[in-house]
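This is the structure I have questions about; it appears just below.
The complex appears here minus one protein chain, its other protein chains still in place.
So that you can tell them apart, the chains are marked A, B and C in the order they are listed, and the count of residues begins at 1 in each.
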């Protein structure tokens, strides 16, 4: 079952790349969000997918069962999700201000001087 | 925002605010044992105020806050830092978990530790963060 | 005492907290901002001395044993980098007192500044792959905010490029970390090194290692990933650029050296060749691009790139001398580069512009500024007995020792062009007469240079001289670091126990 999710990741990255290569700055942000979705899924997949029960220690037990999913990738994804959120929020406001001060959403109109 | 829905929205926002707030505290506390935790809790608490700000305006919502947004950020960060430094005072490495059990009346036991405090810091900081971002963006209008 | 290692992380956070609460007193915020950078420098010195005397310092955060929790490690390499981060942090924060405008200072400049240092410090001392990602993000987001702080149009334009390319790099880094965990089942660097050492199939890791190369390459601004740097570094206030120029790309180089010496280069593969080719091209292309510029900040920005090439080349030699040379060169470059930007900032304070075509006459009117410029500029160009000469000499020696003649020859040639660029700034900005038709300069009211601006520049200049004159002393640290890097057993033992 990995192969289908691997393809999903590939498609998400491809979509991200394609959007990042567009001239519109809005698509640029969309592309970045795609990138971070793809990366989160990838990190999540890095743990093995063979075990599927949520990683909790059952009431009355002291040790989690061996069948629980690898909790570490989950924690990593959580962290990167939150970080991604912060950066996306900032980037969104940045493009808004960018548009406000330059009056365009077309990236090609902005050559460096 | 003078459409007929706005009144309903305002009432809902007002009523939901304490509810969401209490819920968020529960989510925060349970986080160590059940799904939840500081980030999710903080998000819920913040959404209470965000709804309020959308229904009224951000200035009104700010007034309802016990602390300013930047003080929330600062407090959150300070709590995180303190939870890590407590173990240093005890001569243990930074961020070592320290646990104690409080005996409440009615036979209840409250298991408290620095990691929980840490999560509370995250909770506060997340509220501060989300409110700063959302209030400012709402102010654009 | 092992908690010493938490201080480079705790102090900046403390600075942030103070800054958040002291909302109404700007002066207090300034003072505390500078104070916390000074404290970081002091801590860094203590750590450096301790590591040098007693060996590698390790802090298992949260008392969790090594591969499971997060480990903070300071070996010589980390300690050296930590020291330079502290030095630059302190000097630039003093410089910013004189250079930054009130409005930016009010908008939490020093908070951002300290958090940037937090990210840099964290990156230098963490012993955990994912944690490194987190510190990279801390560094990145604060650099995003610093680069946009002020909201001028140019800043925003530069920032969009800076943000997107750097975010792509972060994602690739994260993906690489995830893939590595998937294969190796661990995130602790020392643990990874052990597992890779004893695994016959470990060269299969090489393809995800390429993602690390690309991600760090973007951060370090090597060819062909450097575009974000010249597109953005000239846009924010010069105090910000000075900080970035000195530190940010070096964190990428640090990560590159750390990862590839610890994990990937012992695996074999194309790494050495790749580093040498990248290093050579980075040097050449950066320096060519710099030669055509006429804006002081842009000249200096392009030179950052070209000088990164030297460090990558040193890594590519993969000999103790090569790596020690790269580390020494990094230290030298951090100091000299920051200082040239500082002097550039003072020039603009006097003349109101960075455009060399519009300024001149500073040699006559401000001789001490000329002196302050000459020292870091000559250091960058590799003039003895300043630091840059020994950086170059060591790398050339390392290159010849390991029979990499072409790339070494390129590095010498690049030194000549660097000299040309520096002398161009000198000839145009200092020796030439002030052009009388430069409108922006005439319209500009010359500002006085305060102690806060000159003092940090003097400190760094003395450091450039000191690193050259007392090269034996400084290089000893670098050599120790290189030996530790090339024989990771002591690192592994310190982190994992036996």
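One rule holds for everything that comes next: contacts are C-beta pairs under 8 Å (C-beta built on N, C-alpha and C of every residue); 3 or more make two chains touch, one makes a residue touch a chain.
Assume contacts and distances are computed from a predicted model.
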item	value
Chain not displayed: protein name in its UniProt record ("Na(+)/H(+) antiporter subunit A", "Cytochrome c oxidase subunit 4", "Acyl-CoA/acyl-ACP dehydrogenase" or "NADH-quinone oxidoreductase subunit H")	"Na(+)/H(+) antiporter subunit A"
Neighbouring shown chains of the undisplayed chain, as defined at the top	A, B, C
Contact residue for the chain not shown (choose from C:33, C:279 or C:415)	C:415
Full-complex contact with the absent chain, from C:423, C:452, C:465 or C:486	C:423
Chain not shown, touching residues in chain C	9, 13, 16, 61-62, 64, 67-70, 103-104, 107-108, 111-112, 115, 118, 122, 126, 130-131, 134-135, 137-138, 141-142, 144-145, 148-153, 160-161, 164-165, 168, 172, 175, 178-179, 181-188, 191, 195, 199, 201-211, 213-214, 218, 224-225, 227-228, 230-231, 269-270, 274, 285, 288-293, 363-364, 367, 378, 383-385, 389-390, 392-394, 396-397, 400-401, 408-409, 412-413, 415-416, 419-420, 423, 427, 430-433, 471-472, 475-476, 479
Touching residues (missing chain, whole complex) on chain A	1-24, 26-27, 29-30, 33-34, 37-38, 40-42, 44-49, 51-59, 61-66, 68-72, 74-75, 77-79, 81-90, 92-97, 99-101, 105-108, 110-112
Sites on chain B contacted by the missing partner chain, in the whole complex	31-40, 43, 69, 73, 76-77, 80, 84, 95, 97, 99, 111, 113, 115-116, 118-119, 121-122, 125-126, 128-130, 132-134, 136-140
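As a working rule, only the chains that are shown with their structure count from here on.
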item	value
Chain A and chain C, separation of their C-alpha mean positions in angstrom	28
Chain centre separation (chain B, chain C; CA means) in Å	37
Residue ranges of chain C in contact with chain B within the complex	2-3, 5-6, 10, 13-14, 16-17, 20-21, 23, 59-63
Residues of chain B touching chain C in the complex	68, 70-71, 73-74, 77-78, 80-81, 84-85, 87-88, 92-97
In the complex, chain A residues that touch chain B	54, 56, 78, 82, 86, 89, 93, 96
